[in-house]
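The complex appears here without one of its protein chains, the remainder shown in place.
Right, subunit A next:
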């Protein structure tokens, strides 16, 4: 909600005295040198509190109390200037709701005796230098880029997986310089993709409020124990950012359940990597889904396990397309149950394929290429390729007179080579022509 500056004095007048004390107590208690803190801290207050009225009085009170501190030079503790790093990156965990229990140095009676403020008051050079007037962070924004320079959590999330220090995620981001490995364009940025997370408002707010050391690091260490590498953590968190709101105990229970079903540690790591939402499913749900696949496909336990490890998104995705596809295979395409079992164990992706593309592919292969069922069962990869590729290659071979898919006869072209090999190899070995000829033919279609 945008805040008009004119409203602030009105809020200020209506502040209760106790809440004013809160602010000054906190200013006193934070072990940082005077002025540079206040303006650096007020953004943190903005980030942390979700209550708008709390926000509004804090801005004014911090500014006021900072200037008032200058007149308390006799009273205030002049602490050594710590390095600037800590002032510009105050930890996010300091919550203004926590009221420290130490008594304030500003007793209630003295508040009335304090001299009134005036911008014309002369102040010393050191104090002048220490007045910092950073522009305030926006109260609300649609992008996390506005807050990233002030939030260590976000910075460490973005730089996840790109650090070369031995402890990996445990070490601090080395000063303010980005490491050389992060500067050059890698084959895919390996941190958390904040541009995707900021589209979900709740997720972005959650990440802003979390503290890296307290909350996030535990989950990251848990994931590393599971077997995920550093550079895989980023893409995982981009997909499943809500894992931070899960209880660590629940996650451990689910992993224990999977282990009890005889999934090896490497299997579980692979499943979690390929289906990031797996650990967000409760134990009953996982159980139901495993049971569903075992019943539907009538496979042995070991084969179901292999199937799920190869394609873990079967467990996390919707089950309706799988049921539809099973009906399509049985009724529309006319495969028998053991044929379907064989094909699915070879190519698990067939269970989640698009129904329309499936029927189109089968229609072309069975009716135009005249390939009977028992040969299709031997090569289920044809259902995993694009239809146009099959059509182009078949029409080229038909034009050359080499379209022969019956293993009994000569010049047999096997379907797996037909779909899987790249164009150059296909032209050279199967069609025995050059790629140019293939391209010329394609331009006559």
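The working rule: contacts are C-beta pairs under 8 Å (C-beta built on N, C-alpha and C of every residue); 3 or more make two chains touch, one makes a residue touch a chain; residues count from 1.
Assume contacts and distances are computed from a predicted model.
Hidden chain, UniProt protein name from the list "Mitochondrial mRNA pseudouridine synthase TRUB2 isoform X2", "BHLH domain-containing protein", "Ribosomal RNA-processing protein 42" or "POP1 homolog, ribonuclease P/MRP subunit": "Mitochondrial mRNA pseudouridine synthase TRUB2 isoform X2". Note that of A:215, A:246 or A:423, the residue touching the chain absent from this view is A:423. Note that of A:194, A:333 or A:390, the residue touching the chain absent from this view is A:194. For subunit A, the residues touching the absent chain in the complete assembly are 36, 80-81, 84, 126, 129-130, 143-146, 148-149, 154-155, 158-159, 176-178, 182-185, 189, 191-196, 234, 388, 391-392, 423, 439, 442-445.
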